[in-house]
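This report concerns only the one structure given below.
Heads up, this is only part of the complex; the chains shown haven't been moved.
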Amino acid sequence: MSSTYGERFRLTIFGQSHAPAIGVTMEGLPAGVPVDLDRLQQFLDRRAPGQSRITTSRKEPDAPEFVSGLVEGRTCGAPVTAIIRNTNTRSGDYANLRDCPRPGHADYPAQVKYGGYQDVAGGGHFSGRLTAPLCIAGGIALQLLEKLGITVAAHIQSIGPVDDGRFDLAGVDAAQLQALLRKPFPVLRDEAGDEMKAAILAAKSDLDSLGGVIECAAVGVPAGWGDPMFGGMENRIAQMVFGIPAIRGIEFGLGFPAARLTGSRHNDAYYMDGDTVKTRTNHHGGILGGITTGMPVVFRAAVKPTASIARRQESVSLSEQRDAPLEIHGRHDPCIVPRAVPVVEAAMAIALLDAYFCAGTNTTPDAPWL
Amino acid sequence: MSSTYGERFRLTIFGQSHAPAIGVTMEGLPAGVPVDLDRLQQFLDRRAPGQSRITTSRKEPDAPEFVSGLVEGRTCGAPVTAIIRNTNTRSGDYANLRDCPRPGHADYPAQVKYGGYQDVAGGGHFSGRLTAPLCIAGGIALQLLEKLGITVAAHIQSIGPVDDGRFDLAGVDAAQLQALLRKPFPVLRDEAGDEMKAAILAAKSDLDSLGGVIECAAVGVPAGWGDPMFGGMENRIAQMVFGIPAIRGIEFGLGFPAARLTGSRHNDAYYMDGDTVKTRTNHHGGILGGITTGMPVVFRAAVKPTASIARRQESVSLSEQRDAPLEIHGRHDPCIVPRAVPVVEAAMAIALLDAYFCAGTNTTPDAPWL
């Protein structure tokens, strides 16, 4: 189904931008998991809008209410549902969109698919606002992963032409990731961050928008998670990450540049680090044959420039079957990349946690049949 | 589950490189679908090894036997299972791999995951040979899509440093794709193809290997296929494509370069072409909000260089927990990109057909409740 993800940690995201609420229903969390609601709120706040001049002026607290599944701060084994009320809605802004689709948005294909019955207000179920419940699930997943010794963090690798550089694939570690998590604008080089913010403000004043690339890493993931073929970690992460609006590509490890190397340069040599098997380089991004190797799991996701721009654009009138210009009003981020960083971390965490739960039936030393 | 894909056209791929057989079990094909076995065989032959100096010398006919689901050349509504016998196996080549994992292969993580019980011969279930049953399913899917007016074809965009250029995203059409399908070495510019072949042979004589990028397009896909969030066409295609060994990245439409454009340049303007809604450019690659727009669906997949190279490499002895050099023998492709082209087409076709079947419950003009 369209808005459901996962095998053993399964979540369904519901809601539309201007519905009474958005939210998530989660199944598969073991009973007894403590959920630290304060830390979850801090995580959600990283995604929330209205924090600075480079984000949309729509302000909503994004405070989830857990209506089921938690008892005295712990999961009880039943499905966990959390909702976030939509309070700051201005649906009048969107009245024209059923007839005149916005370039770069889902308006037109949704019109065809749903025969005109889709919720057009604010992009409906396609709105970036739906990444808030994704972050509820992801924030909980991050809390569990932390207890397994796993740290997940992402940085803004580029915005428009400004480049922050990449992680050292083999060398990225928990300390570096935790430092990133403390930054309000997570980049490896703060000067790059300043240039990025300047570029966003320039685009905004130009009634335009920018995209970028987010690089995400998880360290501490043990070897052996993931499955061959369609259940590989790349498949799982990619299926999740493309659920974030505006993502146009994903690459693991060295990614597309791997296609230009020779095998002798691309292959990652094994060595023993004490009793741990490691690779000297990490072009493989911590995944081989779909299964984690114990090296850092690293991927990059390309985010297209925000489709909503205040400039006049070419569109059509679907009812009159003629070309028609369009001007979009409303409140929009000139660049969603900064707010997408925790969403990408949430995506990584959800995919990892599900893979962890799936790995439970594999052979173990004490399996009664061995 | 790991080796299963799809919601309404569901397939499970089974087999190991040196097991008695490999094959596929498919569910969800409607009854009455004619399967042209001759054309299917021609499609499988495009993937088969042993065709020229640039592929492995392992020769196997890859002739599927349909043991269930077909009656007099048509599907009967029951699951369709086809098997390919493994005849040309040389399992002695692989005895050492349980202890000394090959760089770039799944040997090590599989050893951890399966506790040493995995089938190591020829890569077992991780072998590229498993793309043969994928092509059985894909070849059937292509036959159905053809009847829906859809053409799917891919070309080799690059091998190592040699670049063939990209499709004209908005202009690619069925005629261009059909011309590609007739080429034994599918490139847009044949001179690029000659350079690629030379590069492959040079790598081979250098005991090395090359990777590349494959670009795949589908034209004729109507608007309205795919679902929001995790059921989007990108999610579906990516989950399938990463099931092909050696894929390291995927991008849709303009892909990663989209991250460097401004919104005003990236957004695809709508216009009416007669009574059809089209976009002047196709940076979105035929998909918005996860749903097809009617424009060509285009993606690119990065293939890493073949991990099996004849050079001495650094590895470890897992039993002795020490570094140990490794030399790989056996027969391997110096570059799998040419043989991966039909596999990528198969992947696109399977994802499209499943999405088509899934689109069946959406609103239609004659739904009794409208």
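For clarity, chains are labelled A and B in written order, and residue numbers in each chain start from 1.
We adopt the following convention: contacts are C-beta pairs under 8 Å (C-beta built on N, C-alpha and C of every residue); 3 or more make two chains touch, one makes a residue touch a chain.
What you see is a predicted model, and the numbers here were worked out from it, not measured in a lab.
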Number of copies constituting the complete assembly, 2 shown: 4
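In the analysis below, only the chains that are shown with their structure count from here on.
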Subunit A partner contacts - residues on subunit B that touch it in the complex: 1-5, 7, 13, 101, 103-106, 108-110, 112-115, 117, 125-126, 130, 158, 160-161, 203, 206-213, 222-232, 234-236, 238-240, 242-243, 245, 247-256, 258-264, 266-272, 275, 277, 279-280, 283-285, 287-294, 302-309, 311, 313-316, 318, 321-323, 359, 362-365, 370
